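Removed: one protein chain of the complex. Kept in place: all other protein chains.
Up next, chain A:
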Amino acid sequence: MSRYRFLDGAGMIFLAVVLAMAALIPASNLLLPPDSWLHVPDHMVPLLGKYLAFAMLALALDLVWGYCGILSLGHGAFFALGGYAMGMYLMRQIGPRGVYGNPVLPDFMVFLNWTELPWFWLGFDHFWFALLMVVLVPGALAFCFGWLAFRSRVTGVYLSIITQALTFALMLAFFRNDMGFGGNNGLTDFKDILGFPVQAQGTRAALFALTAFALAGSYLLSRWVVTSKLGKVVVAIRDAESRSRFIGYRVEHYKLVVFTLSAMLAGIAGALYVPQVGIINPSEFAPANSIEAVIWVAVGGRGTLVGAALGAFLVNAGKTWFTGVLPSMWLFALGGLFVLTTLLLPKGVVGLITDLFGIRRKSELPAPTAPAAPAKAAPAE
């Protein structure tokens, strides 16, 4: 009955590329001599690792936006929460090596004259607990938020605006020193992770490989979700919410499952991001960051998963290049990207490639169309 294959051509290529990166980049960095032209320089490894973490965030966003039609402008919040959970573990690993040498309290708490660890920091000295929180905290927030929002049928632009308000409120909250998350300095000065020094090249290469595996894993998971029966209902909700509800599906339950799953993936991406960049601070909650993540998905092509990851990689590589060469032009380029993508490339880079090469991919899901403009929608067959 199913017309959707679990893995299509693009997915195969994507997995192959990501897994090849996971193997080749650490190998080239660690094994080849620095003067070899195939050698990946030391600073490139965490940079590429950062891109992969962003690609994972984009994947998570594509799951809700591309397949479920929920434009979340607050996914940066889930990413940052996952990052904070990992950052708290890394802070506890510093132990007595901080500036103040307190074996239990992180430096900023000593600085604020706190005498004991707040309750919500308990347990973060265990890696397994931190990992659990990386998934559970964003998941729980998304579940509560989604449960309220979807049940009362907040949709479309309204939902986008309140997700934006959510991440804005969290940003203000994390900027406060009394919250116990390091205020505007955030968490930094990490020493080691599971006993390995964070700064060491070997650890960085391992983190990179781990991020690549996580990206591949979340791709497989997302792909499994969207090709399952659940995925088909979710796409139906995206294209005709009322009709799906009248047919008898509990729309809010489906949305809630996808939204929570997506938030958990974003949390994992954040947790992989933090040890590689070495800092997490409240500006990660900034609404602008979340909107930027949306444009990665749009550039790559929403509703394709592969495109979202590709878009994250392309836009961030562009950002690195621009801020190095023409820093004042970056915002023009990013702004132009927002305008041109929405106007000229509604299906993104992946859609463009498909159109250019005339690839008829019967296995692919129909591209998302706006419900208000059904006449323009291309038929699926």
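Heads up, the rule we're going with is that contacts are C-beta pairs under 8 Å (C-beta built on N, C-alpha and C of every residue); 3 or more make two chains touch, one makes a residue touch a chain; residues count from 1.
The rule we apply is simple: contacts and distances are computed from a predicted model.
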In UniProt, out of "NADH dehydrogenase", "2-oxopent-4-enoate hydratase", "2Fe-2S iron-sulfur cluster binding domain-containing protein" or "Urea ABC transporter permease subunit UrtB", the chain dropped from the view is recorded as "Urea ABC transporter permease subunit UrtB"
Contact with the hidden chain, among A:Ile13, A:Val99, A:Ala169 or A:Ile247, goes to A:Ala169
Candidate in contact with the missing chain, chosen from A:Leu57, A:Ile295 or A:Ala309 | A:Ile295
Decide which residue listed in A:Asn29, A:Gln93 or A:Ser160 touches the omitted chain of the complex.
-> A:Ser160
Residue numbers in chain A that touch the chain omitted from display | 71, 145, 148-149, 151-158, 160-162, 164-166, 168-169, 172-173, 175-176, 287, 291, 294-295, 298, 328, 331-332, 334-339, 341-343, 346, 370, 372-373
